[in-house]
Structure formats: C-alpha cells, structure tokens
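One chain of protein is taken out of this complex; the other chains stay put.
Each chain gets a letter, A, B and C, in the order it is written, and its residues are counted from 1.
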Amino acid sequence: MTAVAELRKTVASLHRELTRYGLVSWTAGNVSARVPGAGLMVIKPSGVSYDDLGPDAMVVTDLNGELVEGELAPSSDTAAHAYVYRHLPEVGGVAHTHSPYATAWAARGEPIPCVLTMIADEFGGDIPVGPFALIGDDSIGRGIVETLRGSRSPAVLMRNHGPFTVGADARAAVKAAVLVEDVARTVHFAHQLGTPDAIDPQHVDRLYARYRNVYGQ
Amino acid sequence: MTAVAELRKTVASLHRELTRYGLVSWTAGNVSARVPGAGLMVIKPSGVSYDDLGPDAMVVTDLNGELVEGELAPSSDTAAHAYVYRHLPEVGGVAHTHSPYATAWAARGEPIPCVLTMIADEFGGDIPVGPFALIGDDSIGRGIVETLRGSRSPAVLMRNHGPFTVGADARAAVKAAVLVEDVARTVHFAHQLGTPDAIDPQHVDRLYARYRNVYGQ
Amino acid sequence: MTAVAELRKTVASLHRELTRYGLVSWTAGNVSARVPGAGLMVIKPSGVSYDDLGPDAMVVTDLNGELVEGELAPSSDTAAHAYVYRHLPEVGGVAHTHSPYATAWAARGEPIPCVLTMIADEFGGDIPVGPFALIGDDSIGRGIVETLRGSRSPAVLMRNHGPFTVGADARAAVKAAVLVEDVARTVHFAHQLGTPDAIDPQHVDRLYARYRNVYGQ
Partner (left out) sequence: MTAVAELRKTVASLHRELTRYGLVSWTAGNVSARVPGAGLMVIKPSGVSYDDLGPDAMVVTDLNGELVEGELAPSSDTAAHAYVYRHLPEVGGVAHTHSPYATAWAARGEPIPCVLTMIADEFGGDIPVGPFALIGDDSIGRGIVETLRGSRSPAVLMRNHGPFTVGADARAAVKAAVLVEDVARTVHFAHQLGTPDAIDPQHVDRLYARYRNVYGQ
C-alpha cells in the first residue's frame, strides 16, 4: 500500500475516536496527517457525516490546502492544518474538535491550570489559550503556531472556538484531543467546588520527562 | 418510491439521531417533514418507543394536523408542527426535543449568547427564547413562528418546555436540534466558571455568511 | 405462557432500560412487577450483574418478600417493594435506582420543583422527598407509601438514598424512573445558573390531565 493509501486508512479510523469519546457533534471536527516527505496532507472532507468517513472519503491536499486527490471538498479548516504543517516541521498530525469542556475554557479565554499529574504528563504545564481568529485566511493557523511555540503543550484552546492539537503523527494529535477534553472536564469539576493546588513546577518537569521516556512500549 | 414513502424512511432514520446524541428520553421528542407541494407532513406517532420507529410507524397528516395515512395517532405536538408549516413556507422540516442543556436555558427563559464560532455559524446570533405556551391549541406554534421571524436562528427555546428547530428539510432541522444542545451545553459550562466574551456582531455576520456559502459539499 | 413466565421476561427486559439510560452502576437498582391476583411479585435477584439478568434469573416472592420460585436470593430491596404492593393496590410495578441527579436532590432532601412541562405531564407537580430510612425492616416501604399518598407523583426521592418509582405496571414504573432522572438533571442545570419560574398550578393541572387522557396510542 502506498503511504497515501495507508494514511487514508489511518486518518479515517482516527475520526472514529472523536465520536467514541464524544468530542464532536454532527459533522464538526477534523483530523489530518502529513504525508512524510511529499509536501501533502490527508484530511477529512467538509460537512460529511461521521458514518460515511471511510478511507475513500478522505481527501489529499498540498500544504497550501489545494486539492490534489479525492472527489470531495476538503475540511473548511484545511487552511489552518496546512499552515501548521508549513511552519512546524516536527508536526505529523493535527486534530480539531469543539469538545465541550475544552471549548468552555476556550470561550472564557482561560488556560487549563496544571493541577493533575495527567496534565503534567501529556501537556507539560498549563494548556494555553490562542487568540480569537476568523476562518478564511491564515489567522487561525498563525494563532495556533504562535501559541504552541511558547509552550510544551500539544494542545491550544482557540478563543471562542475550540481546541486544536498536534503530534508527531495523527494518532498522537488525536490522543492529545482526547486527553485535553478529559483534563478540561476534570479541572472544570474541581473548580466548581473549590480551587485545587497547582503541582510544583519541578514536579511537573519530572512527570513530563518520565512520561516521554518511560511510558508505553 | 413515492415522495411520502421516501420521507417515511428519512423521518424514521432521523429519529435515531435524537437517541444517538442523547436528546430524548423514553418516547419524548419528534421530527416531521413537509411533503413538498402536497399540503401534507410526515410525523412520528405519539408515545411509541424509539426502538419501534420504522418507516411504517410514521404517520401522514394534512397541515391542520388531521390524520391522512397511518394506523397510529400522530405526535401530541402535531398541531405545533402543522402551524409552522402553514406559516413558514420556507420550512421543510421541524424537530422538537427536551434535550437537557437547551431545556435548562428554556426553563430560565434566557437566550443562549453568541460566544462561540459554532453559534455564529449555525444560528447567526443569540438563540432566542419563545413564550410559555400550553399544548392543545395553536399557542405553541404561534410562539415558535413569532420568535423565529425575529431571528436568523433555526432554533427557539420554548419557555419551561424545550427547543423546537426548523430547517429547509427534516435533516437540517435535526442538525439544528443536535447543535443547539451542543452549544447550550458548552455555554452552560463556560458560564459556570465565568462570563465568556460575546463575539463582535460584525464577526458573527461574516462567520454566518461563510458557513452558508462555503461549508460542506 | 403463564402470567409469571410473561412477567419474568418483561421484568428482565425492563432492567435493560436502567442501563440504557445510565440509571444504575454495577448491580445496584431493581425492578419488580406484581403478578395480578396471585399475591406474588417478580423481582431482580440480589447482586447479579446486569449482563446476566435473563428471564430465568428473576425470582418470585410473595408479598411479604418470601421466596416462592427461583434459585437466587431476591433483591435486598424486596421488603420495600413488597410493602408498596401490600399498601397501594393500584400499583403493579416498582423501580428503584441511584440515578445521579435524582439522588443528588435526595441527598439534599429537596423536592424537584415543577418548572418544566414534562414534570407537569408525568409527575403532576413537585417531585416529593421521602424520609431517611434504614434497610432491614418496613421503614423504606413505609416512607415510600406515606410520601406517595400525599402526591400525584409516581416518584419519591428517598433521603440520602435515591428515587423509588411506581406505576400501573412495571413498564410505567421504569418510565417514571427514566423521566425522574431526566427532569432532575435538567432542573439541576437550570438552577446552576439561576432560578427558573414555577409553572402556574392551574397550568400544571391542565398539562397533567391532558397527558393522562390524550398522549400515546
């Protein structure tokens, strides 16, 4: 199977994680993967039901978002994904949802404070807020890239909009999308009845380093 | 297949979206579709389990709510659907649920403020509240129509009752029912820990226009 | 099929509604049905996984809770169900859960106020609170019966414990268990951000009467 064919399968199946964890409603939300070394990306088509997102429905664009392969129009967030791939060469995957708890923090423009070991592990500190940006040009992409450059977090909460997440590949970006909602929710609950203590920054560093180096297979 | 047979299938399958997204409990909630050019509508029967809502269970009424075809009594909200079709000729579908977050805003009689790009996209501004109205005559239908005429929103939060949504067809009405609950929930969460900024009305207009013209296939 | 065999099937399948709507965790919760004219009831066994609750797992007891048929020990709430059947002859089914929102109102000892048309329809007014009662004798049953006698509601919120619901048959009792959680949740959400207006008692009466006489098939 070619790299593109393989990535069509991967990206299609990762969209099922968005519905499994309740991160998306109707046709909102999207995942993409960079095609390594090819100047291309594989992304979800615009406005198609999650039930119909098989590998063949995925579309391929160049890194300016121009359609290269596929019969459907690409996601309306394609320009933002493309901007990220052009400016962050280490990123191999991008995910975007309007998951409810993360989007509530985004609506208030408040970073999610690092009060859980899971936040230290996966995000390495507070989860930052990006600017309000209109769709239609490079504003969203620029807001994502500028915010992520100042942070270890693979997630940014775009103001009044929702989370965008990145990773070394599409699976890592989707993992960050799942975990940003998980911790956004738990910290929301914690704040409803009090104010949890932040984890000491030195402990955050140790947890973050260990999770990168020891966790998993 | 005749237009009515086709719409029986469509309306039956759209009821599955209400359960998929957790918008309804037991037998509450209903979807209808106008039969174009026929002065008829296809609607859910009253008080039947969602497990039993196949195409044959749907009923056909005229636009005064009188039964034309089908063995079951039509939804107890039939008069409200019929009133909407009689007074809003551009509407081809109506949906009604008691989805919990939207109904909580309805219980307080508070519009959902336009603090998310998704609200600007789909609803074009704040989501309005309709009056308290008793079932049994045209009060509910009249409250829906009068409220929607003053708004770009396809959703109205009927006071102490729940959301009604409309669309060019039944699928669009159900989409609005799914999204009104999604944004009602996210804005509820946002308000629990602060007050999100409203989106600038000029930005709302641009988002709304773009979503109508660019999004989807 | 005998009446008992039929009710074993019905009661077993109604337990699936408790898990479908998320009303129960692990083995908590139970449904029973009176065997008409026989001085018997069919009830869930104690501490058995919901995956294993087929018709054969159900047990039959007399109306003092003594085992008559079945290989498993009856639900630890059998005495409460039996007390209800002995003292409320119009009741044909009883359900009990610890569904989270209804139990939260029960924990605070606050009735759920009638601020939704769905509450007026199904419960005919506020949903009342019963006393704190220990398991092991007739205290819980007596608390249920005394509270329900002062109300049109088929649901009582037993203090620090959870809801018990009754109905003309087991299906109606389970319906009330589903709807009490639904409205407990929506009114909880409404109260988190304000205080909804109560529905005028005259309107409550009209809604309640209509729902009894017009709704359904």
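Criterion: contacts are C-beta pairs under 8 Å (C-beta built on N, C-alpha and C of every residue); 3 or more make two chains touch, one makes a residue touch a chain.
Being a predicted model, the structure only gives us computed values, none of them experimental.
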{"item": "Chains on display which the left-out chain touches in the complete complex", "value": "A, C"}
{"item": "Contact partner of the left-out chain, one of A:Val4, A:Val59, A:Leu116 or A:Ala173", "value": "A:Leu116"}
{"item": "Touching residue (missing chain; options A:Ala33, A:Ile140, A:Val156 or A:Leu207)", "value": "A:Leu207"}
{"item": "Residues of chain C in contact with the chain not shown", "value": "25-28, 45-48, 72-73, 76, 98, 100-101, 103-105, 107-110, 132, 134-136, 160-162, 188, 191-192"}
{"item": "Missing-partner contacts on chain A, residue numbers", "value": "21, 115-118, 175, 178-179, 182, 185-187, 189-190, 192-197, 199, 203, 206-207, 210, 214-217"}
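The rule we apply is simple: only the chains that are shown with their structure count from here on.
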{"item": "Angle (degrees, nearest 5) of the CA superposition of chain B onto chain C", "value": "90"}
{"item": "Between chain C and chain A, distance of the C-alpha-averaged centres to the nearest whole Å", "value": "44"}
{"item": "Gap in Å, rounded to a whole number, between the CA centres of chain B and chain A", "value": "31"}
{"item": "Shared-contact residues (touching 2 or more other chains) in chain B", "value": "192"}
